[in-house]
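What you see is the complex with one protein chain gone and the rest in place.
Just so it is clear, A, B and C label the chains in written order, and each chain counts residues from 1 on its own.
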Amino acid sequence: MTERPADQPEEAAVTPLEVAAHMRSVNPMMQDWGMEILEVTPGYARLAMTVRPDMSNTFGTCHGGITFAFADMCLGIAANSYNVCSVTASSDVQFLAPIPFGTRVIGLATQTWRGPRNGFYDARVENGEGAPFILVRARFRIIGGPVVPARGG
Amino acid sequence: MTERPADQPEEAAVTPLEVAAHMRSVNPMMQDWGMEILEVTPGYARLAMTVRPDMSNTFGTCHGGITFAFADMCLGIAANSYNVCSVTASSDVQFLAPIPFGTRVIGLATQTWRGPRNGFYDARVENGEGAPFILVRARFRIIGGPVVPARGG
Amino acid sequence: MTERPADQPEEAAVTPLEVAAHMRSVNPMMQDWGMEILEVTPGYARLAMTVRPDMSNTFGTCHGGITFAFADMCLGIAANSYNVCSVTASSDVQFLAPIPFGTRVIGLATQTWRGPRNGFYDARVENGEGAPFILVRARFRIIGGPVVPARGG
Partner (left out) sequence: MTERPADQPEEAAVTPLEVAAHMRSVNPMMQDWGMEILEVTPGYARLAMTVRPDMSNTFGTCHGGITFAFADMCLGIAANSYNVCSVTASSDVQFLAPIPFGTRVIGLATQTWRGPRNGFYDARVENGEGAPFILVRARFRIIGGPVVPARGG
């Protein structure tokens, strides 16, 4: 492994996209629901998913619990993109519009503020034209330790 | 159908438990995840579910999105118990502790306040000893119309 | 000072009402706005305040910021009732109805769950007949140390 300055954490050797790929491999939900990772950079994630009839709520549209879980996955990938373990501590969720079956939703998560113990991340799930379905603001607690062990040599 | 006073809505002929059973029949998530309906009364619901490895998050415990979806289902059953269609408009979610695989979680939803257009409901998901895993406060928008059509004759 | 068992914190010698009275003495807002302490027990507080024209918002009713501040004060007194310093970390606030000038509002704060590092408290501000104006759910971070030093000898 290449020598790195002391102040740069070893886990930095793992890229945001590698962390996301690892997360996809261990989250059955991401595979079962067909979540696609479109883009991951430090503190940012963009995913896609197509809403299916087996995700139905009582009223024949996408279940809010599933929409939230998709947004939470986007947020989790953004929050863990530094390869430092972070878990959702709280979420404020606003449901704006129902999502019809067959819709390919895009989930975008961005970092609002990150301190030593907590990080705040915002997500929106929207359709292809940018019309939002839900907005989520989440606090992540930074628990530390790498998500993916650094490649050693 | 029996004559009823004008001020009593027709949908009152359907019991809270019948509404919940209907909701279970049309929500694939409730069946796929093995949610059990333990008790439903007006404005109140108690459900159970056992956490499985295929509900895993990145850290080997129950995915927060799935825990939320379970709580949201409890809230939805409580909010729709009057057989008047109500949908989640917003949620405040507090994650208190991780849930190990194999845990049989209990979800309790109660009504805090119900006005003409909005209802507020609180849920907690806990283990068998009453230790909470998450707390949710939700606003439901009352959109009207019956969840289950009244039995005619 | 009387000898007490080792496992009983020294600050327990100070009652919830004494903590509340101390808080009133150091919070100018409580005095300026005429907040009355009606009842304080461990994890619980009930206060009153009369809404004045100098608390106006743009629309000629009580400013939401002032209503929140009153609710937050109720929550703070409930959260600090054990005489262990606790500060508001987050709040979910739902505004249900405007408050006319001259209304004597009652604020009730109760404890939902208290762990070693965080406590969750719910407040409602209502009129004399129990009709709610706002609902608040707050997380308090328990920072430790006494609010009021124990009476020594």
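Structure notes:
The rule is simple: contacts are C-beta pairs under 8 Å (C-beta built on N, C-alpha and C of every residue); 3 or more make two chains touch, one makes a residue touch a chain.
Because the structure is predicted, anything quoted here is derived from the model rather than measured.
One of C:T15, C:S91, C:T110 or C:N127 touches the chain omitted from the figure, and that residue is C:S91. Set against the missing chain, the residues C:G65, C:P100 or C:G128 yield one that touches it, C:G65. Summary of contacts with the chain left out: across C:A13, C:I37 or C:M55, the touching residue is C:M55. Contact between subunit A and the absent chain runs through residues 92, 94, 96, 112-113, 115, 118, 120, 122, 124, 132, 135, 137, 139. Along subunit C, the points of touch with the absent chain fall at residues 22-23, 26-29, 32, 53-60, 63-66, 68-70, 72-73, 76, 80, 85, 87-95, 98, 147.
Although one chain is not displayed, subunit B still touches it through residues 90, 92, 139.
The rule is short, and it goes like this: only the chains that are shown with their structure count from here on.
Centrality by Cα centroid goes to chain B. Rotation angle, subunit A onto subunit B, C-alpha superposition: 180 degrees, expressed as a multiple of 5. With each centre defined as the average position of its C-alpha atoms, the distance from subunit B to subunit C rounds to 31 Å. Each chain gets one centre point, the mean of its Cα atoms, and the points for subunit A and subunit B are 25 Å apart.
Per-chain CA centroids place subunit A at a distance of 36 Å from subunit C. In subunit B, the residues that reach two or more other chains under the touch definition are 92, 94.
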